[in-house]
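Complex shown without one protein chain; remaining protein chains in place.
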Amino acid sequence: MQQSRDQLLKAYRVMSRIREFDERLHVEFATGEIPGFVHLYAGEEAVAAGICAHLSDRDYIASTHRGHGHCIAKDCDVTGMMAEIYGKAAGLCGGKGGSMHIADLDKGMMGANGIVGAGTALVCGAALSAKTLGTGGVAVAFTGDGGSNQGTVFEAMNLASVWSLPAIFVFENNGYGEATASEWALAGGDIVRRAQAFAMPGHQVDGNDYFAVWDAMRQATERARAGQGPSLIECKMKRYYGHFEGDTQNYRAKEEIETLRAEKDCMKRFRAQVGEAGLIDVAALDAIDAEAKAEIDAAVKAAKAAPTPPASALMTDVYASY
Amino acid sequence: MQQSRDQLLKAYRVMSRIREFDERLHVEFATGEIPGFVHLYAGEEAVAAGICAHLSDRDYIASTHRGHGHCIAKDCDVTGMMAEIYGKAAGLCGGKGGSMHIADLDKGMMGANGIVGAGTALVCGAALSAKTLGTGGVAVAFTGDGGSNQGTVFEAMNLASVWSLPAIFVFENNGYGEATASEWALAGGDIVRRAQAFAMPGHQVDGNDYFAVWDAMRQATERARAGQGPSLIECKMKRYYGHFEGDTQNYRAKEEIETLRAEKDCMKRFRAQVGEAGLIDVAALDAIDAEAKAEIDAAVKAAKAAPTPPASALMTDVYASY
Amino acid sequence: MASKSFRAAINEALKLEMRRDNRVIVLGEDVAGGRGGSANVEEAWGGPFGMTRGLYKEFGATRVLDTPITESAFVGATAGAAMTGLRPVAEVMFVDFTGVCFDQIMNQIAKIRYMFGGKAKLPLVIRMLYGAGYRAGAQHSQCLYPIYTHLPGLKVAVPSNPHDAKGLLISAIRDDDPVLFFEHKAILGMKGEVPDEAYEVPLGKANIVRAGKDVTVVAIGRMVHMAEKAAAALAKEGIDCEVIDPRTTSPLDTAAILASVRKTGRLVAVDEAYPRCNMATDIAALAAQEAFGSLRAPVRMVSPPHVPVPFAAPLEDLYIPNADKVAEAVRATVKHTSSS
Partner (left out) sequence: MASKSFRAAINEALKLEMRRDNRVIVLGEDVAGGRGGSANVEEAWGGPFGMTRGLYKEFGATRVLDTPITESAFVGATAGAAMTGLRPVAEVMFVDFTGVCFDQIMNQIAKIRYMFGGKAKLPLVIRMLYGAGYRAGAQHSQCLYPIYTHLPGLKVAVPSNPHDAKGLLISAIRDDDPVLFFEHKAILGMKGEVPDEAYEVPLGKANIVRAGKDVTVVAIGRMVHMAEKAAAALAKEGIDCEVIDPRTTSPLDTAAILASVRKTGRLVAVDEAYPRCNMATDIAALAAQEAFGSLRAPVRMVSPPHVPVPFAAPLEDLYIPNADKVAEAVRATVKHTSSS
């Protein structure tokens, strides 16, 4: 563990806020007040936290339809996120994007994305900017196991390798693309074996283990920032909820989730790891959880109370000028 | 060499006809009488011949923009091909396709293709038909080194593997995609390393060596016909002419082509191989060359003399009914 | 005859055609569902919208094929399969996702028959959800059938009700040309009378939903209901609308539309698709060229504004053409004539 107490507290705070955010959304969605499609990240927090721990505002990430965790880990404002999900004017995108399109370029967050695999190409561009403009930044694409099979994703990996871009391809292999198991849809079962097809280093890690993710990402960012080109990281873990809110999940056994929560949970694991190492006392972590709860609660209340966008907003922001 | 004298004569005949066809087109194109884009296959004959030696009419191939060799090896009528290239009514596609779209489904030839990489998806479908209808057939996609990077190609390899299709992905790594070297555009340099990314066997062979191609394809077809799924074959060689007719080729040294013709030529090599083995006398091969010359000459004369399609042809063949 | 939902009508059409012809196969992401998961696949999804539920159980894995999330590969595969003896019906969940397989539709499926000089037949169907109103945002709410209508070689069906959905889908499956089949996500639960047996609603034949003498209102897909609602309201004002549902945009039943315009002398074209180069312009231009002499007022187009589909509910509601906007357009055409 090469991380300071502050780093560890920060990492736990990120995970706690993500967990609280999405657990709360699960509850709120059931009331029918939240419009559209919502995909929850609960269970995968260690990935977003471990990856983004190495990033600052000059670095970019491109996310997926399951993007809340990435946003929070990349330091997007949760009040703005919540308002966006509720479709309010105060949302990060003025209510025009919604859960699947939350973005905040000031934070280096290039958007959740409703198109599976699409963010990988955007990331090649952000990495090209970093390289061309000499910002020292890196760009990270999150993609699911299902998304890992999309043509654009392969093309982007090849391009990043050929152009030797400071790009990192993070695959969240959470076992399913919708109802379909990754072992079935992904020839060969593993995503990591695709790294060498594009001449880049590949890491496969337990996505429930913050430290494993963190360490793979440390190597990948070092390489990228040193101008040595892209890397691939495959993180394996499972989501706690359905593909989207409303999914009956009859494609997996109920016990699967119970076992996950009981035995694999990344936050419990983190607590155990830092506890064993005697690095952080439980009270500090409990306090973080309590803060996160309060913060998300306030965000939900604010979002519910916030005004919807004015009618005039329909026509703006299509073009810079037209 | 597990091939009979007849097989070998047939293979040489295929190569000879392809060579003569495209060498003649090179001459005829310069006269300005041939419309549109023409991409010549000269130098790559051993690939088409070695691959298609294992195929019959129940098997399908999908070709590329550089498709003449594949058509001839799959037994398309050269007179109809030539007429098609000249845009005549007697062409295999009634003059509506041209060089880049020659097709003949009766011969299992699913078309040359103007879109790089597109044929791989078509091949998944033909292989699915073979599997579903139990025809015992296989389906083969030809793709270039440049095309090997296209998203669709990766998707098709994954799909073929997941569905365990009788599909074979043949990559013609002829060193260039247009003016760009495959070593540059293809991360890692080799296509064969992508096979294991999709959990299929990969073969890398010298594309100037008919026997090497033939043997790799033997393994791939055996596997496919046994219901064991797809394979990948990478053939390495170089084209003798420019990317298209008219290409100044200032991206490669003149001597490269001279050396290729002198030292690597697949037909010379074949002659040496069968000669050393004492299998076939030179006279038999010379006779085949002479026949091919006469056949192509007749095809060119016929194509030039043939009538263009009638005006009414413009509107037909869009739909079966509308 | 029973009342069935749009969703059930689609499901029934698939089942009946699969029973009738074993060359018909269904493929797409999770059309079976649960493949490789820990639960019993027979009870699984049938797609996130349940459109294909029960097919896997009845027809098994050779005829109901789950796919990886690789639209380009599996949509292209429909062409290869159709050329070689199968009659595939692919599901591309949302039409918005056809962006990733557009080449296979535009350059392969639409053109193969012509490029081959007629020597190929491509009996395939691509089913897709489309349309706004689901709070699904800019990438999950588009119409896009104008794009496919633009492309020669494709047929395009946009059913507005359960009865037509079943009959058009059966026709599409039996048709020897590629058909793009559009299902509006906001009317999947809508019910209507649907015969139990198989029947065809022909491609290219419009439905006169409501006969009238004052104004012709041509509306596409879900917009037919907006037009009907407007017509009902206008009837109370003494304005008699003829509402036409073309059912397919390619081929388009131009004869039916023109006959109506020649009769009424007025046209309002209603389309949920983006306003530029859409079906409203296509139909308005048709009338302006072919029935100009009969027109007694400017044609009117009712479409959303030239913006992506917004997420926030009040904005999306403003975006979608509704009965009020249709009625307003009709009133304008009627007023124009009276005052001129």
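In this document, chain identifiers A, B and C correspond to the written order of the chains, with residue numbering beginning at 1 in each.
Quick note on the criterion: a residue touches a chain if its C-beta (ideal position, glycine included) is under 8 Å from a C-beta of that chain, and two chains touch if they have at least 3 such contacts.
Since this is a predicted model, take the numbers as computed values, not measurements.
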{"item": "Among shown chains, those touching the left-out chain", "value": "A, B, C"}
{"item": "Residue of A:Ala121, A:Ala253 or A:Ala306 in touch with the missing chain, whole complex considered", "value": "A:Ala121"}
{"item": "Touch criterion as defined above, residue of C:Gly47, C:Pro68 or C:Gly137 at the omitted chain", "value": "C:Gly137"}
{"item": "Option touching the unshown chain, where C:Ala8, C:Ala32, C:Met51 or C:Ala110 are the choices", "value": "C:Ala110"}
{"item": "Options A:Asp104, A:Asp190, A:Glu245 or A:Asp265, residue touching the unrepresented chain", "value": "A:Asp104"}
{"item": "Missing-chain contacts mapped onto chain A", "value": "60, 62, 91-97, 101, 103-106, 110-111, 113-115, 118, 120-130, 132-133, 139, 151-152, 155-156, 158-159, 162-163, 316-322"}
{"item": "Touch list for chain C against the chain that is not drawn", "value": "72, 96-100, 102-107, 110-111, 114-115, 137-139, 146-147, 149-153, 250, 252, 273-274, 276-282, 284-290, 292-293, 295, 297-301, 306-308, 310-311, 340"}
{"item": "Absent-chain interface as seen on chain B, which is shown", "value": "35-37, 87-89, 91, 93, 95-98, 100-101, 113-117, 146-147, 149-152, 176-186, 243-244, 247, 250-253, 256, 308-309, 311, 313-315, 318"}
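The definition used in the following text is that only the chains that are shown with their structure count from here on.
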{"item": "Chain contact graph, described as a line, ring, star, complete graph or other shape", "value": "complete"}
{"item": "Between chain A and chain C, centroid-to-centroid distance (C-alpha), Å", "value": "35"}
{"item": "Separation of chain B from chain C, taking each centre as the mean of its C-alpha atoms, in whole Å", "value": "40"}
{"item": "Length of the line joining the C-alpha centres of chain A and chain B, rounded to whole Å", "value": "45"}
{"item": "For chain C, residues contacting two or more additional chains", "value": "67-68, 70, 72-73"}
{"item": "Touching two or more other chains - residue numbers and ranges from chain B", "value": "151-152, 155, 158, 162"}
